[in-house]
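Dropping a structure here in structure tokens format, bear with me for questions.
A single protein chain has been omitted; all remaining protein chains appear in their positions.
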Amino acid sequence: MNLHEYQAKDIFRSHGISTPAGEVVTTPSAAESAAARAGGPVMVKAQVHAGGRGKAGGVKYCKSPAEAREKASAILGMKIKGLTVEKVLVTPAAEIASEAYVGIIVDRARKKPVFMVSAAGGMDIEEVAAKTPEKIRYHAVDVRYGLLPFEALELGFFLYSDAKLARAAARVMQQLYAAFMGSGCSLAEINPLVVTSAGEILALDGKMVIDDNELDRRPEVEALRDVSSENPAEVDARNHSLSFIMLEGNVGCVVNGAGLAMATMDLVKYYGGEPANFLDIGGSSNPEKVVNALRIITADANVKVILFNIFGGITRTDDVANGIVAAIKASPLKVPLVIRLTGTNEEIALKILAENGLNASADMDEAVEQAVKLAKGGKAA
Amino acid sequence: MNLHEYQAKDIFRSHGISTPAGEVVTTPSAAESAAARAGGPVMVKAQVHAGGRGKAGGVKYCKSPAEAREKASAILGMKIKGLTVEKVLVTPAAEIASEAYVGIIVDRARKKPVFMVSAAGGMDIEEVAAKTPEKIRYHAVDVRYGLLPFEALELGFFLYSDAKLARAAARVMQQLYAAFMGSGCSLAEINPLVVTSAGEILALDGKMVIDDNELDRRPEVEALRDVSSENPAEVDARNHSLSFIMLEGNVGCVVNGAGLAMATMDLVKYYGGEPANFLDIGGSSNPEKVVNALRIITADANVKVILFNIFGGITRTDDVANGIVAAIKASPLKVPLVIRLTGTNEEIALKILAENGLNASADMDEAVEQAVKLAKGGKAA
Amino acid sequence: MSVFIGKDTTLVVQGITGRDGSFHARQMMEYGTRVVAGVTPGKGGQQFDGVVPIFNTVRQAVEQTGANTSVIYVPPAFAADAIMEAAAAGVKVVVCITEGVPVLDMMRVYPFVKEHGARLIGPNCPGLISPGEAKVGIIPGRICARGPVGVVSRSGTLTYEVVYQLTRAGIGQTTCVGIGGDPINGTNFIDCLEAFERDPDTHAVALMGEIGGTDEQEAAEYVRTRMKKPVVGFIAGQTAPPGRRMGHAGAIISGSAGTAAEKIEAFEKCGIGIARRPIDFVALIRERLK
Partner (left out) sequence: MSVFIGKDTTLVVQGITGRDGSFHARQMMEYGTRVVAGVTPGKGGQQFDGVVPIFNTVRQAVEQTGANTSVIYVPPAFAADAIMEAAAAGVKVVVCITEGVPVLDMMRVYPFVKEHGARLIGPNCPGLISPGEAKVGIIPGRICARGPVGVVSRSGTLTYEVVYQLTRAGIGQTTCVGIGGDPINGTNFIDCLEAFERDPDTHAVALMGEIGGTDEQEAAEYVRTRMKKPVVGFIAGQTAPPGRRMGHAGAIISGSAGTAAEKIEAFEKCGIGIARRPIDFVALIRERLK
């Protein structure tokens, strides 16, 4: 789960990291009054779960409250990478002497949280990594010991030769690590970490991604979820324990298991089609899940055919068959349906389908090929 | 540093461990009113840094406030292992269904905190260990991971077969571990941990020993020090950074380094004398320390001779010589003085001593033998 | 022969009285796995289905039954503790089926398990099966058959798909291992390849990877430099939208974006046969078994 900049900064602040004060507003006039309260030049920043906000025109410097109103008006409602900007953060513009990057991410290979720090902050860290990799220092933390004081200081001295700044940066490392662990992050990032002309260290922008598996035990973090900034169909799917990502194609897919779901999409492509979505109904299926899956997929006007690919293990295929039948009874499908189904309780499932005039293939390739043909306007084999 | 029972219980309580309410009082009448407020039978318990309080008559069951007054009157002022009881704890008497022992101590060999738990609580754990060692279970905690939930539950099931009690005991293990680590303990003990007839788990008595090296960084624990219950000479010594333990003999010893101090005491004994004390002036000496050491030792009327044994390494022997001279000038000694001194700045030291009519030996055995002779009323060689 | 589990496997089921645990305990027993103990704190002393003794702790289960393998069906909040309990009790192979274990938990679990000399498979995995010998986890027994192919995969149902295709074509397996798809898991491709290379009955290996991370690239390098047996590979997620979970920072660290194209290229470079579709495994493996 992604957090907004302002939410990440709230968490940073609660761990002692200095960040500029700020107000989140949803209207241009509120932006104007927030800028007036700030009493100086401000930044107006789109709060949206998308990278590259700056390049997209979602971050603006404003000399006056009037300008803040004007810029907020342009930004609110703007679309960035398909997401509508609903909120902006109005925050005092800082006088910047230098910009650094500090991030922590979960590294699969090292199986540890890894710090990435660079004195070349403010820009894309991907660009720094590609062009001047020597400007990034990595440090893997052994969570059994936590971030040790000497490790934090090593990172501090990598950023600043001045001992006072290095020590202040070491403190920020400790605080960011505490925030990362304390909120169950898979990523926590300050970019840029700035030294102001007054010599103060400030987190000017912040980003946090939470491990979805942490949300059950961290209701206070789950409460930060902003569904208004997510794709409504994906929110709907999540609320029904479905893993769903919308794509551009026209073959709607309903599969059990993420690996098989991806393999199914790949096979659609292999046979010349385009998948309309990734949809994993998960391990322990029940008919209700299938009903919801069909409802969500059929809401996508692009979908020309619906393809089920179910390999029953924990998933009982009769549950899936019952779900299909129930969904169709409640609201008949307007597009053709291709079902591939095998495994646990397969015989019962086939019987249920047959009783309702549906048939199913046991072969994945056969089903996918047929679905692609139907999506192109062909007839069922 | 030892804590009193009531102090240990306060810390237990702050970590969520249930303990009976209690009041610490210093007079019999206060004990009476505390018992009246408790509203039932109470225990009156001597608060003193000595084991075996019960056997010494320092713990009494009282049916009424009047009896509490009477028993408190007997206990207050009582001497237990040489220490005067200045305070008693008045605490409701619990209805006990079973008694267990739970302790954590620092184990040198395993280099870890080790839990000791036994369902045979209430009595001396030393006795259990000697007679029925199979009734004690040990568990070493890897501090990198802390006490893991399954480990706590294993210990809980060792004490109780009932799952509810086992889980409650597991919680107590976690809380005691947190108290142990959080206060910088070398020992934390609940004896007995009782199950009341109502099925509740309670810490009925508690003991904590703090690692002296933790006190600098834990002022809140240092604040619990009760100097009234320690030997005044030892308190005086500690306040002047001297390590001092009073003994029964008559050869007063001033040595630098604990190992050499013990070896010096042993040598006193070897030559037929009895050391009056252990006194280590520590590594980095200064004249002031020596002055205080002499003041503390000469206050002991048993002391018949004072023996210095200084091997200068970090310790500068001229500092020691200056200290001796300053002390004698301020208040002349009433007992003979034998000085053994060698090492760093030895020549300067000998010169200082000679200028003040003192001489010193470079040989430890010679000095100790002479001191013993003097203590027995003999003449200096 | 087989790898990790086999005829000598004696199994303790953690969470044996739960919904998933009891269902799959029965499935495993039915398959012939020697389920010697179950663990559910508070139910110690009872019997599961009248035949399997239940204990309060894994330590008790191991002490009293000598179980050498454990399988875990407990909710995600308790999975990390359950894994560590099994490793501390002396279990040699710990298979964690539980899905949804927080990755920060796994960062503590991983070194703990290593320090205790145990092998962890999973979490978030279907477990493993050595056809005809033992099944530990949830892989359906009837889709497998005994034979010369080692199977290792990051996914669940996709594994079933491939194994099913192989079995239908008359190609059996020594052991099928689902290592799980989580960012941090106990056993990786290389661990399995190493075991298959050493197993005298395994003559070819089918490997199913996914987008994300660099495990497949490292596995490919391992195949090139250390393996004599043929390997056929597949990567799921060629059409998946990139960066929906980890974003770019992960890619920087690993020096790779973890795309399917990259992984397939690594396979090709290292002499691994490429299955474009799951069904392609049949022909490619058959060719290599000749």
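Letters A, B and C name the chains as they come in the text, with residue numbers starting at 1 for each one.
One rule holds for everything that comes next: contacts are C-beta pairs under 8 Å (C-beta built on N, C-alpha and C of every residue); 3 or more make two chains touch, one makes a residue touch a chain.
Keep in mind that what you see is a predicted model, and the values were worked out from it rather than measured.
J.: Could you tell me which displayed chains border the chain that was left out of the figure?
T.: Taken over the complete structure, the missing chain's partners among displayed chains are A, B.
J.: Identify the residue among B:R13, B:K112 or B:R295 that touches the chain left out of the display.
T.: B:K112
J.: Determine which one of B:A93, B:A129 or B:I348 touches the chain that has been left out.
T.: Once the missing chain is taken into account, the touching residue is B:A129.
J.: For the full complex, which residue in B:G16, B:G57 or B:G313 touches the chain that was left out?
T.: B:G313
J.: By the contact definition given up top, give the residues of chain B that touch the hidden chain.
T.: Against the left-out chain, chain B lists 51, 103, 105-109, 111-114, 116, 125-126, 129, 136, 138, 142-144, 181, 184, 186-187, 189, 209, 211, 213-214, 216-217, 245, 247, 255-260, 262-263, 265-270, 275, 278, 283-284, 311-315, 342-344, 364-365.
J.: Write the list of chain A residues that the hidden chain touches.
T.: Contact residues on chain A toward the absent chain are 145, 148-151, 153-154, 157, 161, 163-164, 166-167.
What we mean here is this: only the chains that are shown with their structure count from here on.
J.: Counting C-beta pairs in contact, does B-C beat A-C or the other way around?
T.: Between A-C and B-C, contacts are more numerous in A-C.
J.: Looking at C-alpha means, what's the farthest chain from chain C?
T.: Comparing chain centres, B lies farthest from chain C.
J.: Could you work out how far the Cα centre of chain B sits from that of chain C, in whole Å?
T.: 55
J.: Where the centres are mean C-alpha positions, what is the separation of chain A from chain C, in Å?
T.: Distance between chain centres, rounded to whole Å: 28 Å.
J.: So which bits of chain B are touching at least two other chains?
T.: In chain B, residues 145 touch at least two other chains, as defined above.
J.: Can you tell me which residues of chain C touch two or more of the remaining chains?
T.: Answer for chain C, listing residues that touch two or more other chains: 108.
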